[in-house]
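Excluded from the complex is one protein chain; the other protein chains are retained at their positions.
And now, chain A:
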């Protein structure tokens, strides 16, 4: 499989090629790759793809993966509907 066809971030459909190009062009961190490509910003909150992104970035920039979470998980830990978050139904729905 080529880098152009390998999808790293399934939620946002970002390929390995796009991530590699971005790191090479901007010599940037995982965080910046995420902002520039949207990789890791999808429905699963990066749970599926962030380790791969971190590894690709580390390989190219030759900087070790930082201990502090580069692509931090942000709450809520699992997606939840507004009804669940906001506490039940409202009566002005008509």
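We adopt the following convention: a contact is a pair of C-beta atoms (placed from the backbone, for glycine too) under 8 Å apart; a residue touches a chain by one contact, two chains touch by 3 or more; residues count from 1.
Methods note: contacts and distances are computed from a predicted model.
Choosing from "4Fe-4S dicluster domain-containing protein", "GMC family oxidoreductase", "Iron complex transport system permease protein" or "Aerobic glycerol-3-phosphate dehydrogenase", the protein name stored in UniProt for the chain missing from the display reads "Aerobic glycerol-3-phosphate dehydrogenase".
Where chain A meets the missing chain, the touching residues are 12, 28-29, 31-32, 35-36, 38, 41-43, 45, 74-76, 79-83, 85-87, 89-90, 92-94.
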